[in-house]
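Below you will find the structure I want to go over with you.
The full complex has more chains than appear here; those shown keep their coordinates.
Letters are used for the chains, namely A, B and C, taken in the order the chains are written, and counting of residues starts over at 1 for each.
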């Protein structure tokens, strides 16, 4: 029973357009497994993010049918996912940014949204991005994931008409300040209409997309 | 002739889904008036933002038919605006946040999007926000404008399913650091899927909405 | 004998209205246990805070009758507590903020003040807070504990007439900067009369309440 530590919010989907997720950072492995089971039993799609390393074997043992992505630090149960219209391109600058991009993809998956991962197209080799731009232009929204100088969203937003959500990552060292430089760069994007989420917050970027695509669903 | 100082980008609308805007901060009043005329002659809707006080009489004199909003520091010419589907609620915390909210409204107007301004619903009097929540829920996107502790977007995002774009303002003093505190608070919103633009960037928030509503238009 | 490392200040209660507490962070487990015994022998209520993990088994072994709260990282001996008038509502935003809230509750307990813990009422689900507001209004003071964007105290202070002491927590990631964002947000609260203590300082917030309730006691 989870009451002692959290009131599950089964109405959130109606209120906010996406299911309740489990933020693993501040919970014990046992608490996470418990909530996962409870949500699953209630017929909800299940996603736990920010799993600490010690949580993974516990979930594996307790819920063998859960799908676990170690890099992305996520655990998923897709049974009750309902497919929605809309596609999101999740574009990322370097291979070290992949875990954050994957957290975004997993979150989109649980929301029923199609995600297309386009990795390793950082701006220091601009031809790599240009080679994939037609594919990116087809998406209804773009999540642009980058660390270091965080320039990727600016370049993309100059090339597409869809909304661009920028995710700064903690990839870098020295004066990257754990992602703060990328965050600031993205906030100051010279391309109009880029919006930004917290450092390494692939999850939040996906939720923002879900909010946008809620409307597409409605207006269809 | 404007060549010496800027190459106008008449293709941007196709590429990014909204017209070229004039960022007044780094231009002389004469340059601004020139570009406004040129865009208008080309049959484009016209918006100049961040007008410095000395620009206003010049524009008034040079382009008497332009609509000028002194608070918002904007000048508009609506002739060629094409109406689009979709409504955006522009919600703001205090009366001092109004100029930023109005910049957002003017930008939406020039993009052909209906904006609904909901002022003075800061979180220290939560009943004021709750009284207007049904109205806010009807919008396809919400722009939440607040300075000081920047809490408004978190509360709203817990109450609506639409995308919430948070605009921190420089309203405040002392440790508000010209809007940095509000910006950081919004980036750390405990409500999932809030995205953030630069301080006082009502314009950018509106562009983000235009990008989102591009898709509604497309999928209709 | 504790002289080598600390002069106990048995007059503090008279001077400041609350007993001497033991700040465990900079002391060895043995020093903590020693001072606890010494205070207890002197007929004082005993509270040690910020216990490091290695301190807990030592205290358990040395002072089996002490009450230990692992989450809150506190050890208590309530024998000589003297009950005082006044109630404090300790309200917290998320389950991860609980240890800080519990440190506040334990400190209040040792001061003889009644604490009422109201957990998990963060602003992203404002109905949860509104459901408990009558209970909060009954308190003589409110301690509002929150991490991330730190918005809870502003909302509460708009709803109650009692003093609101805001405690930022280090809960969050990325641009939460270990609680600095929440601290700054609380310092900039748009609700008048909110006061703030250091990050994770549930103890200090409780002491502030004890100082306030000193006066109630006096004026009764």
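Convention: a residue touches a chain if its C-beta (ideal position, glycine included) is under 8 Å from a C-beta of that chain, and two chains touch if they have at least 3 such contacts.
This one's a predicted model, so the numbers in the text were calculated from it and none came from an experiment.
Total copies of the shared sequence across the full complex, per this structure file: 8, with 3 shown.
Quick note on the criterion: only the chains that are shown with their structure count from here on.
Taken together, the touching pairs cover every possible pairing of the chains. Rotation angle for the C-alpha superposition of chain A on chain B: 180 degrees, rounded in steps of 5. Compared with chain C, the chain whose C-alpha mean position is the greatest distance off is B. The centroid of the Cα atoms in chain A and the matching centroid in chain C are 36 Å apart. Look at where the CA atoms of chain A average out and do the same for chain B: the two points lie 26 Å apart. Work out the mean CA point of chain B and of chain C, and you get 43 Å between them.
Among the residues of chain C, those touching two or more other chains are numbered 94, 125, 174-176. Residues 94-96, 98, 120, 125, 128, 171, 173-176 of chain C are the ones that touch chain A when the two sit in their complex.
If you check the complex, the residues on chain B that touch chain A are 14-18, 21, 85-86, 140-141, 157-165, 183, 187-188, 191-198, 203-212, 214-216, 219-220. Contact residues of chain A toward chain C in the complex are 5-7, 9, 12, 25-27, 50, 168, 170, 178-180, 183, 198-201.
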